[in-house]
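Pasting a structure here, questions to come.
Only a single protein chain was left out; the remaining protein chains are all shown in position.
Should a chain be cited, it is by its letter among A and B, assigned in written order, with residues numbered from 1 in that chain.
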Amino acid sequence: MVDKTLELFECGHRACGGCGASSAVRMILKGAGEDTIVVSPTGCLEVFSTPYPETAWKVPWIHSLFENASAVASGIEASLKRQGRKEKVVVIGGDGATVDIGMLCLSGAFERNHDITYICYDNEAYMNTGIQRSGATPFDASTTTSPAGSCSMGNKHQKKDIPAILAAHGAPYVATATMAYPTDLMKKVETAVNTPGACYIQVHAPCCTGWGFDGSKTIEVGKLAVETGLWVNYEMIDGVVKKAKKVKRKPVEDYLSVQKRFRHLFKPQKNDEEIAKVQAIADRNAEKFGIDL
Amino acid sequence: MKQILEGSHAVAEATRLCRPEVIAAYPITPQTHIVEALAQMVADCRLQSEYICVESEFSALSACLGASAAGSRTYSATTSQGLALMFEVCFNVAGMRLPIVMTIANRALSAPLSIWNDQQDSIALRDSGWIQLYAEDNQEALDLHILAYRVCEDHDILLPAFVCFDGFILTHTYEPVDMPTQEEVDAYLPAFNPYQKLDAKDPISFGMYATPDYYLEFRYENQRAMLRTKEAIRKYGALFGEQFGRDYSGLVEGYKLEDAEVAIIAMGSICGTVKDAIDEMRADGKKVGLLKIRCYRPFPDEEIAAALSHIKTVAVLDKNISLGSKGAVALEVKDALYGSSIDVYDYILGLGGRDIRKKDIKAIVDLAEKGSGDMFYGLREELL
Partner (left out) sequence: MPLNIGCTARPGKSRDNRTGSWRVFYPVFVKDKCTGCGICTLICPEGCIEVKGEKEYVPDLNYCKGCGLCAEECPGDAIMMEKEEK
């Protein structure tokens, strides 16, 4: 059972006010418990939580590089196994470190099926370096390297489907979650760390600074992603989708219009044609996962 | 016990005797026989170790980093492109003060692709904060692994080490070696006692970032640990001599240097060829000696200056080239001898596996005596 009162992430860290990732990390640690060793790749989380000597972590924590968290976790797991120790090994890394630069190490660790849980806090761009596009940036989002402009609608590509890729590696447990639904997230983390083998959770973590909304709206934005079908919360057990959260879907406009990264879809005038493309993505999600109530 | 073993197998056996708890490696020529042998030992229960078959050298060293931080003695082996792929992790391991030992089966770097020997790969990592030891023969390669763990894991040191031995020339050559017993190695090398580790019972944060208020001092501490390594090698090298009968207390080692007028400086297997050439030159009345550099990092500057104080001319054999500058060893030898009247000449040779024979060594001594150096030696002029 998840102990909601367990505090393993300390005050004084330097995340932006209203940071979805720092809220998610607190929930993740409650789900994982105190017998956990955390590995973080380079990124916002690493930087806001560990300027020497001011660590915010109350569990053992290690950062090595941007792209090697899965390999570091593999080595830790092997070491613990050799020593007969029972701590859980949990990676908590951003989407850039996970879906882009860390892909090789991630694939290797999942192919070898180390007993680790990899959690990606997905804020859909390289926030630490200033909101550059990643492979997890959604279609039409304006970032500093996929800016909207007179002949650009922002990011031209859809999110890389890492959960499916890792499920294809034979991962016993793959899930998506959002910090907007804390109980669901904590439960999924608890399930993952108690499932032997390499498990993966991708956590939607709205970034008020990078997405352009007020820090008080982080959960509201997170919920809208789910309610519009642009983010689907589901679990995959041995590669098969078991549970997908059903919703009475809202139009994607409700989600897009509250974020500055999609402002070009509404100004100087509303671009119905482009919004329809985003709506089509949500519709495909809804059909694929059967989420419509 | 004397055994006739391939160099790679001698190193694998020495590694087994050091009881690494986690091994992570990725195959690359000419390192493969080492990691294959270790895998077989694990398969045969001759070695109780977690062996991770990683998907790249980058992950190999990253996994070792994690395992070392979690409190295990770790081992990897690589060469050339593999080491280049580890570049980023190498600096990280040293900065995190994790005493990982890694074999480098020295090989040239691409392009052009070459699987053959030179020492460009490890030399290119000279600034990474790893101790670098170079073996002349397979016995020394074997022994230096045991020495390396002893030195690295000392809590006054806490640095990683490359044990370098020349690809193919040593890795694939059978030589008689004296293999210590497990009891002997256990008596010399205590069980791994990590200075600090990832442990839920006593949590620490590892690998934090340092602001400008701290970074300079962290680098200074790394440098101080590196400089302390000289004394640690002297101490544990002498202890090795007492226990195994082969003394490694010297960071450098002289051969017929006492009365020499010309000194050759070299690292690795070429030293054997040089010694044979010196014997023949001495028979012809030429006073030539060798100063072998066994420890390249930390660089034995004072040791070199002391050993060469009576020498007139020095010929440095560099199996590497710092493109746009000179051979890396010669550069630092010149620095070590700065202010002396010794003439130092640099010879870039043997790159990409070009064979160096006794007659080449003699020719180089002739060139040095004539004051001709700082050159690529042995170029095929018809190709240029």
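Simple rule for what comes next: a residue touches a chain if its C-beta (ideal position, glycine included) is under 8 Å from a C-beta of that chain, and two chains touch if they have at least 3 such contacts.
Small disclaimer: the values here were computed from a predicted structure and weren't measured.
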Option from A:160, A:187, A:217 or A:243 whose C-beta touches the chain left out: A:217
Contact with the hidden chain (one of B:205, B:229, B:273 or B:313): B:205
Selected from B:24, B:37, B:158 or B:185 as touching the chain missing from the view: B:158
Hidden partner interface residues of chain B, rising order: 95-98, 158, 195-196, 203-210, 214, 217-218, 221
Contacts of chain A with the absent chain, listed as residue ranges: 4-5, 7, 9-20, 22-23, 26-27, 49-50, 52-58, 179, 182, 214-220
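To be clear about the criterion, only the chains that are shown with their structure count from here on.
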Whole-Å gap between the CA centroids of chain A and chain B: 43
Chain B-facing residues of chain A, complex: 34-37, 39, 46-47, 50-53, 55, 57-65, 67-68, 70-83, 87, 104-105, 107-108, 111-112
Residue ranges of chain B touching chain A (in the complex, touch as defined): 21-22, 24, 48-50, 52-56, 58-60, 62-72, 74, 88-89, 92, 96, 198-200, 203-211, 214
